[in-house]
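Structure incoming, see below.
Here the complex is missing one protein chain, while the rest keep their positions.
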Amino acid sequence: MRWVWEWVRVPAPTPPPDTIPRGLMQHRSARVRLSPGRVAEERFGWLFAAPAILYVLLVFVIPVFFLVYLTLFNWSAFEGPGAFVGTRVLRQAVNDRVYWSSLLTSAKFVLFAVPTTLILSLLAATACSRRSPLPLKGLLRVLYFLPVVTSLAATAYIWLWLFNPAYGLFNTILGKFGLAPVPWLTDVNTVLPSLAIMFVWVRLGFDMAIFTAGLEGIPEEFYEAATIDGAKPWQAFLKITLPLLNPQIVMVSIIEVIGALKTFDLPYLATHGGPLNASRTVVLHIFDTAFRYNELNKAGAAALIFFVLILVITLVQLRLTSRKVEY
Amino acid sequence: MASKILHARPGDFRRERLKPGRIARNAGIVAGMTILGLGAVFMLIPFVWTALTGFKTFEEIYRFPITWLPDNIFNFTNYGILLADYPSLRWFGNSVLVSLISIVSSVILCAISGYAFAKLRFRGRELAFAGVLALLIMPFEITFLPLYLMMSRLHLVNTYPGIVGPNFMSALGIFIMRQFIQGIPDDYIHAARVDGASEVGILWHIILRLSGPAIATLVVLKFILSWNDFLWPLVMAQTETMMTLTVGMQTFITGFVIDFRLLSAAATISVLPMIVLFVLAQRRVINAMIMSGLK
Partner (left out) sequence: MSKRISRRDFLKVAVFVPAAMTVPALVGCAAPQQTEKSSGPQKLTLWNANTSNTGLMTVLKPMAEKWAASNNASVELTNIPYADHETKLLAAFSSRENAPDVFVVVAAYWAGALGIADPMPDKLAQRMDKEIVETLLPEYKIAGKWYSAPDGGTVWPGPELVYNPEDFQEVGLDPAKPPTTMSELLEYAKKLTKRDGSGAITRGGFAQRYDGALGLGIGTKFLPFLHSFGGRMYDPATGKSDGVSNSPEAIAALDFCTQFTLKEKVSSLAFGAPDAQFGQRQASMMFRESYMYGWLPNNYPKVKFMFAPIPKGTTDKNMGMHGLASWGPLVYKYSPRRDLAWDFLDKTFYTTEADLNQSMLGGFVPAFRSNWESKYVKDRTDYSVLQYSLTHADGIVYTHAKTNKLSDRFSLAVQEALLGKKTPKDALDQAAKDMEAILKA
């Protein structure tokens, strides 16, 4: 193997990495002679990034091509590829009313779940941050992080139990306070909020940890200056904390929106799309189309459309929310 | 705090305590603690319920009005059935093995490629990273079938490498490592290069030494994802002895009724290692996540 390292590790005399002015290097079309060190960097870059590139090829590019193949040919799980059907299946998927209503359901779920998670985790992180006077912060952080580590497959059925309208724990507690029982997962109007509660439970600890990280990075001086100026705690929160946490807020909101749009386990395990398809989210619909109804080509088309949509949404989110944070 | 005590005069502390702002502050603390405490209880309820249900009989589970505690707290029959009638130890072992393989593999490969994306400039870097991001967006339930077919052609079905499968790396891992390594000052690397270190040397001595927090985060995330992974082990395991714990648990959900006793017992076993690990290492883990500065 020595020759590999010899080749890649081009022996460089000790110049600094850049012997050529930056401007020239930024022109991709300019055929510049790169320094040996630069060449080594480039080759090592490819070498080290190769696992990642291979991974993306294997797990993303090839499956996407397969999805296109599924859609263009009538691919059946049992018999293999069928006739070439062109864009017929794609058009069918676009015209499918149930598909679009499932997209709407997913959107509604995102609206319920993501802002709640964001706000609650932000508040919890602030309450457990270094500056907060509350005791037992470390313990609380641990407790809130516990749901993140559990498997939804195990806990979903427990949640079904807790949410049971007749003998579930939540309605029993409500009854003790004299409140009317809530139908939770069994009513079309309350099923999405109930699933959102489960989502918050699973994700809160993780977002809280990220926000705590961001909070630690805000210099103490800002708050001291604010106190000297006579600002109240909530004013400090609005004017100092929130703007400076912007990178974290952006990152968390993007991650959570993607996660909520992609959500599959929750509706699959808890309600399987019911009651009356009120919780039939997109990925669940695609999955059912593929495996329960045995219509793989339609599922492939629906999946492609969904992927494009999610890509667009994420890009739009990035555009809208990128603000440079100046200290 | 210490200086306050050392330089105190008589009456200082009493004056402190009785200041109007102080009372409001204390009230705020109590209120805050109550809310957070309720939140913590909310976080814990499903765990506690699962653990308790593992000790109940069928009749106790469906009892109405509900009873929290099992009649006999030491009723280990469910666990007994679990161990005797189902290869649950094997399932547990499989979960551990598969998780370990995917964690080790992920950390190594993600650190290497994270460094490449963060610090090394090469043609196509942005495109490749965009591919990684696109991978984050794609739901796995949609892409697993072609992967399964590929694995099948390679005769890897029902083998440990097969069950690890696409988990040998992680798009999120690449993302995290890249973000963190970007935060390592370039000067270290330039200095090392000037000293004549090879890229591999830089990787080993500098990047890996400094990435402790990010690697810890990655280990935690990968462990969670891998341990709780359901769909992939489901299609890859052909025999019961190769199933992981999460898949094995699902056999308790039959067409006619859900066997909550065994499901809860298995779920408790499934959750226990992570909770134990977490409680033991929690300071380090959460601080690692905090310090990894996911900015």
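Lettered A and B in written order, each chain numbered from 1.
The definition used in the following text is that a contact is a pair of C-beta atoms (placed from the backbone, for glycine too) under 8 Å apart; a residue touches a chain by one contact, two chains touch by 3 or more.
Everything quoted here is computed from the prediction, not taken from an experiment.
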item: Among A:217, A:247 or A:274, residue touching the chain not depicted; value: A:274
item: Chain not shown: contacting residue from B:83, B:156, B:184 or B:275; value: B:156
item: Selected from A:54, A:94 or A:238 as touching the chain missing from the view; value: A:54
item: Omitted-chain contact residue, chosen from A:101, A:132 or A:186; value: A:186
item: On subunit A, residues whose C-beta touches the chain left out of the figure; value: 3-4, 7-8, 10, 36, 39, 43, 46-47, 50-51, 54, 77-78, 80, 92, 164-167, 181, 183, 185-186, 188, 271-277, 287, 290-294
item: Residues belonging to subunit B that touch the chain removed from view; value: 58-59, 62-64, 145, 148-149, 152-162, 231, 234-235, 238-240, 247, 250-257
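Simple rule for what comes next: only the chains that are shown with their structure count from here on.
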item: Intercentroid distance (Cα basis), subunit B paired with subunit A, Å; value: 15
item: Residue ranges of subunit B touching subunit A (in the complex, touch as defined); value: 25, 29, 32-33, 36, 39-40, 42-47, 49-50, 53, 62-66, 109-110, 112-113, 115-117, 120-123, 125, 128, 131-132, 134-139, 141-143, 145-147, 149-150, 166, 169, 171, 174, 190, 193-194, 196, 198-200, 203, 220, 223-224, 227-228, 230, 246, 249-250, 253, 258, 260, 263-264, 266-267, 270-271, 274-275, 278-279, 282-283, 286, 289-295
item: In the complex with subunit B, residue positions of subunit A that touch it; value: 5, 8-9, 12, 14, 16-17, 37, 40-53, 55-56, 58-64, 66-67, 120, 124, 127-128, 132-136, 138, 140-155, 157-159, 161-162, 166-169, 172, 201, 204-205, 209-210, 212-214, 216-217, 247-248, 251, 258, 262, 264-265, 283, 286-287, 290, 296, 299, 303, 306-307, 310-311, 314
